[in-house]
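One chain of protein is taken out of this complex; the other chains stay put.
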Amino acid sequence: MNIKPYYELFEEIYERVNADNEGNVAAYIPELAKIDPEKFGVYISTVDCDKSSCIGFGDYQESFSIQSIVKVLSLVLAIKSGEKLWDRVGVEPSGSSFNSLVQLEFERGIPRNPFINAGAIVIADILLNTLTNPEQEFIQFVRSLCGNQNINYDLTIAKSEKKHGYRNAALVNMMKSYGNIRHNPEDTLDFYFKICSIKMTCEEIAKTFLFLANEGINPLNGQEIITKRQNQRVNAVMQLCGFYNEAGEFAFRVGLPAKSGVGGGIIAIHPKQYSLAVWSPRLNEKGNSYRGFRFLEEFTTETSSIF
Amino acid sequence: MNIKPYYELFEEIYERVNADNEGNVAAYIPELAKIDPEKFGVYISTVDCDKSSCIGFGDYQESFSIQSIVKVLSLVLAIKSGEKLWDRVGVEPSGSSFNSLVQLEFERGIPRNPFINAGAIVIADILLNTLTNPEQEFIQFVRSLCGNQNINYDLTIAKSEKKHGYRNAALVNMMKSYGNIRHNPEDTLDFYFKICSIKMTCEEIAKTFLFLANEGINPLNGQEIITKRQNQRVNAVMQLCGFYNEAGEFAFRVGLPAKSGVGGGIIAIHPKQYSLAVWSPRLNEKGNSYRGFRFLEEFTTETSSIF
Amino acid sequence: MNIKPYYELFEEIYERVNADNEGNVAAYIPELAKIDPEKFGVYISTVDCDKSSCIGFGDYQESFSIQSIVKVLSLVLAIKSGEKLWDRVGVEPSGSSFNSLVQLEFERGIPRNPFINAGAIVIADILLNTLTNPEQEFIQFVRSLCGNQNINYDLTIAKSEKKHGYRNAALVNMMKSYGNIRHNPEDTLDFYFKICSIKMTCEEIAKTFLFLANEGINPLNGQEIITKRQNQRVNAVMQLCGFYNEAGEFAFRVGLPAKSGVGGGIIAIHPKQYSLAVWSPRLNEKGNSYRGFRFLEEFTTETSSIF
Partner (left out) sequence: MNIKPYYELFEEIYERVNADNEGNVAAYIPELAKIDPEKFGVYISTVDCDKSSCIGFGDYQESFSIQSIVKVLSLVLAIKSGEKLWDRVGVEPSGSSFNSLVQLEFERGIPRNPFINAGAIVIADILLNTLTNPEQEFIQFVRSLCGNQNINYDLTIAKSEKKHGYRNAALVNMMKSYGNIRHNPEDTLDFYFKICSIKMTCEEIAKTFLFLANEGINPLNGQEIITKRQNQRVNAVMQLCGFYNEAGEFAFRVGLPAKSGVGGGIIAIHPKQYSLAVWSPRLNEKGNSYRGFRFLEEFTTETSSIF
């Protein structure tokens, strides 16, 4: 679908949201706190995936730390491996904040879903099994999805996360005590922090996640990443669990499967239509990108007759 | 849309699911336990709402206790009243079972969403305020949506619920202690049990809820029940919270906003397309109709090219 | 033991503590909030129980609402009845505030001990079984212990408690839902509020509880109230659970089995030596009598060579 004719409409939404600067940059690790809070990028790619079907605004070609957005990719890679994973992690919304230990103790080390930290750590632990050379294969997977060999980990971010990641260390050790972590907790955590540190631009993210809008097939090259059925599962988990304890609000105001990261990025999927990546480091009270959320709300509302 | 041509396809699914008799009838009150477990009815009504757009199978003209399905109607009526309600009840999935008190204590008497029991009791308490003659006006609202003056409460069921409703009594008193119930707890509870006792057939339910598939407008008479925006909110809450702690599984396998009741009924909404009511009293382990869930899964999968 | 020679020492402590007016009167029910906050009474009775072995100071002959202090007496009466009770209520400190529902849900309706509200409600429910005419027999039990036929319930207090007792209503209904309440929840609650409303003076309380300092035998008349072993159990429960979540602090500063009430009363037991009742309505942050606690601390410290 040629979306160029809508350029002005999209731009208008971009400008309107750009003028709004509520929210605060995540400050729990120094590396993230350094980001310019005014950054704001948007990239939309429809599943046709040719030049006329993509539009970017603002800082859409600037790399940032994708953080929790990566949890979707690690889930996809774990599913791809064929490894049994749904007895080690659930698919239900957690009703708690992203790093709560309480629920984990009541449910004896089985995280509610793969997008809260505990769940994503279990997925990382699974990948350590299924991949021969985890760090290399993981980044290669992302690069091939995106068609860009330059995507990489940011070791400074990973190191900084590790230095302040006591809560995640508590989570991984607790799950280990329940037998739900197979590797040395520190190794699992190192791998988890590493993949969260990947840096990408909005354009790269939108392209990388486009297969989720295309029933599991990468429209860039026709390759099946996961089956249609598996793709449906990933989108369902994003729909219900992608926004932590703001999932209900997001479902109401946006209504798309999506995943946010503490770096200010959000990827949203409109099945059979498009993927949309947005980045703005100011976060709302629930830890999701303020402008990102607002852009998605206005965009989906004003384009409901287009898509 | 004329769905008669698909009659055989739908019937085939009905027969296939009908042959499967897993699950058990709810037995927590004697009145519900009396139901014939083999009952199975389905009714689909598209938004065109003429004769060619509706199909029923099996026991679709037999009345049953709609139970928690009514929570959607009471929410709609509370929204309609214009009363502020979102500071008294949330919109997020609870991550706990439908009648947990733990979360309620941590969140100081504010239920997570209007579909867990605590939330529905708060909505009942709001309706006691906004309606002059609550019981009469409520049933009249349902009758007018459905276009059938014979729909009514089942006082035996309501009485039986009350007699065994200690957990709900705990919930209402706890919320009262936090100031989130305005009326006498017993009065609020009586009204809540009353509206849960309404008996309807699949056909009546599908017709009653059709406006939710039609952006808030009753297609039978063109009347706006709630605004398009309000309708979106109701559907979003159903999407995330309609199946208690099986919401993630339901989103994956069915993917529609829906609400189940312990009587074995489910209403599902396909926005802009149809409403579908299904009834079978055998419940799965999470307390949702076993056949109802399975029928919806197979129906949505096999009709994905039609709707 | 003749304690008259120590009169001046005791009086000095009384005066010192009386000069300190920290804390606030309980205000959760209007009836309690009306009390003059400056009231302060103390009564000590050794187990010899003759005139030379008793001393009172200040308002020790003024009646007040004994509230939770009664929980010891109801426990004693339940134990006396021979009814099995330790499978319906535990003997361990709760680690939570006196009216928490969370622990109760985790432990499926079995209260941690008989002195948190839930536990005392279970004991009240047991007494409704074991007593033929509960209200009359209970007050008669207290009167006979004290040797005073004028002790009575305060119906205004009981009514006021009931009117505001939503949290206790939540507790009783929740336990009923777990099958740990045998009677109608309202009847059990009515009886519980009634016995909490008893009014007594410090002198009467000290005399009534003297048997607990005397291995279960009422020294006034030589009558065995409970066995030595049962008496030990009651004192152990008081020691660990009598001060809710201030038990550790009380054990350190006072070190005696004791029970406080929200009306500002405290009964403390020095086994084989004395019972000591103190009353001052100003409460500390944990809900225990500020002056009462301080008096007990200074008294036990300064009399450690006497008793």
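Order of writing sets the chain letters: A, B and C. Residues in each chain are counted from 1.
Note that in this section a contact is a pair of C-beta atoms (placed from the backbone, for glycine too) under 8 Å apart; a residue touches a chain by one contact, two chains touch by 3 or more.
Bear in mind the structure is a predicted one, so any value in this text is a computation, not a measurement.
**Q** If I'm reading the header right, one chain is hidden. Which shown chains does it touch across the whole complex?
**A** Every shown chain touched by the left-out chain: A, C.
**Q** Please identify which residue in C:23, C:58 or C:93 touches the non-displayed chain.
**A** In the complete complex, the chain left out is touched by residue C:93.
**Q** Hey, which of A:136, A:173, A:221 or A:304 is the one touching the hidden chain?
**A** Touching the chain that is not displayed is residue A:173.
**Q** Of the residues A:102, A:155 or A:306, I need the one that contacts the missing chain.
**A** A:102
**Q** For the chain that's not shown, point to the residue among C:112, C:162 or C:176 touching it.
**A** Answer from the full complex: C:112 touches the omitted chain.
**Q** Using the definition of touch stated at the top, determine which of C:247, C:262, C:277 or C:296 touches the missing chain.
**A** Candidates C:247, C:262, C:277 or C:296; residue touching the omitted chain: C:247.
**Q** Could you pull out which residues of subunit C are in touch with the chain that's been left out?
**A** 90-96, 103, 112-113, 232-233, 236-237, 239-241, 245-249, 251-252, 255
**Q** What residue numbers in subunit A mark contact with the hidden partner chain?
**A** Residue positions of subunit A that touch the missing chain: 100-102, 105-106, 166-167, 169-171, 173-174, 176-177, 185.
Basically, only the chains that are shown with their structure count from here on.
**Q** What is the graph distance from subunit A to subunit C, where chains are linked when they touch?
**A** The fewest touching-chain steps linking subunit A to subunit C number 2.
**Q** Using C-alpha centres only, name the chain that sits farthest from subunit B.
**A** Centre of mass proxy via C-alpha means gives C as farthest from subunit B.
**Q** Which is it for copies subunit B and subunit C: same residues on both faces, with over half shared, or different residues?
**A** Same: most residue numbers at the subunit B-subunit C interface appear in both copies.
**Q** Take the average of all CA coordinates in subunit A, do the same for subunit B, and state the distance between these two points in whole angstrom.
**A** Here the centre of subunit B sits 33 Å away from the centre of subunit A.
**Q** Where the centres are mean C-alpha positions, what is the separation of subunit B from subunit C, in Å?
**A** 49
**Q** Can you list every residue of subunit C that touches 2 or more other chains, as numbers and ranges?
**A** Within subunit C, no residue touches at least two other chains.
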